[in-house]
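In this view, the complex is presented without one of its protein chains, the others remaining in place.
And then chain A:
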Amino acid sequence: MKRILLFCSAGMSTSLLVTKMQNAAKAMEMDVSIDAFPEAEMASHLDDADVVLLGPQIRFALGRAKKLCSEKNIPVDVINSMDYGMMDGEKVLKTALKMMENQNREDHP
């Protein structure tokens, strides 16, 4: 099962988006686990993650996140701010899936 992790300052507003993404995943009949955590706890959650997304309000943390994630070959990016604002679960889910696909291609050329 693929695991998508979302991070924002307290894991509060991203957890809103998580529910929307889970609904989108259900509609697409996909088996993924999606969770949200505070950005401060990032290091301790990365072990079984397949993709990491940051809320746009903490995009300044991207550098630190990249450092942590690159050690484990996990793709990481900031969520598009309009998708985030509209809480568009489907679009964000698709972005996450695409990021995983691209990563796989890099891992197995």
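Criterion: a contact is a pair of C-beta atoms (placed from the backbone, for glycine too) under 8 Å apart; a residue touches a chain by one contact, two chains touch by 3 or more; residues count from 1.
Throughout what follows, contacts and distances are computed from a predicted model.
Chemist: UniProt protein name for the omitted subunit, picking from "Permease IIC component", "ATP-binding protein", "RNA polymerase sigma factor" or "Ferrous iron transport protein B"?
Modeler: Going by its UniProt entry, the chain not pictured is "Permease IIC component".
Chemist: Pick out the residues on chain A that sit against the missing chain.
Modeler: So the residues of chain A touching the missing chain come out as 8-9, 12-13, 16, 38, 40, 43, 55-61, 63-64, 81-82, 84-87.
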